[in-house]
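Excluded from the complex is one protein chain; the other protein chains are retained at their positions.
For chain A:
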């Protein structure tokens, strides 16, 4: 059984910091279908539309009937571990630094035979195979890999070194919540503490305003308040200079949400304010904290691991009644994609959260259903623990996501009514 992870010792400042390496990231374009599924936490393989056979490795044409109609679909993830090896040598630098490493052959109930990472709690096969569950996760190169897990959950299984590589678990990590005074920021900080985060750096963008819940949270010895205004480059730089080397997960909860479209006024002040926080704020944070997180992306068991942007489902489809804000969400999504590419070199994951409407002050006039901030925060923590990259939270977000796949023009017309 996996030994529970120990609280990392204080870093020895004399020792050299191990730099990040990445597992092999080259994939065929077709194999990126696995990456799409893993990014959202689904388990999908190609299934032949004509003969129904499940394919693996990813193919262009069915390996049984030669049909070209292969679709990515959820499939039964169970299988039997039939061969196991522990690597004590690797041709790749990333794995060399992480040996020994278990790999094995799994015969899936659905048909295919896969080579997978094997969790340390999976027993070695004896006369017969050992039942396992397969899961698709993103590794530090940002590409999907198969992990075989024991048939039933075991204690501390997310603490296993292999799992720690493919997930972003907050346990023992230090988390910066950029706006800790908003309902979303407070909920995020609490959820991170509940998940075992070592320290919360709680951003305070408005020290002139008293928020009782904030003060209560700040009294927790694990919480450290930092004055942080993402619209002020000096402020961002000051905080980065002070704690940048300690931030292992950054959750950007800074948000500027106001009602209003584009035609209804004679200035762009509303749009500029939204951009200042939601887009330029993200960029300022990235420039100040990104390099430090990359530097620490392989530094011990609590290495820097994830950058979380709390966006909105309307980053994908504008809500004209909140048009300026929607534009800033779309711009933030675009910026996050660039950031994702830039941080991937070090293996730091950019997680985008797309919630539906949230129960908070600036959404007072939004009709229900609205998400409790605590529910969104819980989803963020779960997403990090599971290693997910794109999180659609709540019924509205999932519905819009589904409708966008189905007919994006319909979504455009209907949101505009």
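Just so we're on the same page, a contact is a pair of C-beta atoms (placed from the backbone, for glycine too) under 8 Å apart; a residue touches a chain by one contact, two chains touch by 3 or more; residues count from 1.
Just so we're on the same page, contacts and distances are computed from a predicted model.
J.: Out of "Sulfate permease, SulP family", "Thiolase family protein", "FAD-binding oxidoreductase" or "Carbohydrate ABC transporter membrane protein 1 (CUT1 family)", which one is the UniProt protein name for the chain not included here?
T.: The correct option from "Sulfate permease, SulP family", "Thiolase family protein", "FAD-binding oxidoreductase" or "Carbohydrate ABC transporter membrane protein 1 (CUT1 family)" is "Thiolase family protein", the UniProt name of the unshown chain.
J.: Write down which of A:28, A:67 or A:207 is the residue touching the left-out chain.
T.: For the chain that is not drawn, the touching residue is A:28.
J.: I'm checking contacts with the chain that's been left out. Which of A:67, A:86 or A:334 qualifies?
T.: Residue touching the chain left out of view: A:86.
J.: May I ask you to list the residues on chain A that touch the chain which is not drawn?
T.: On the side of chain A, residues 23-28, 31, 56-58, 63, 82-92, 94-95, 101, 103-105, 107, 113-117, 125-127, 139, 141, 143, 145-146 touch the unshown chain.
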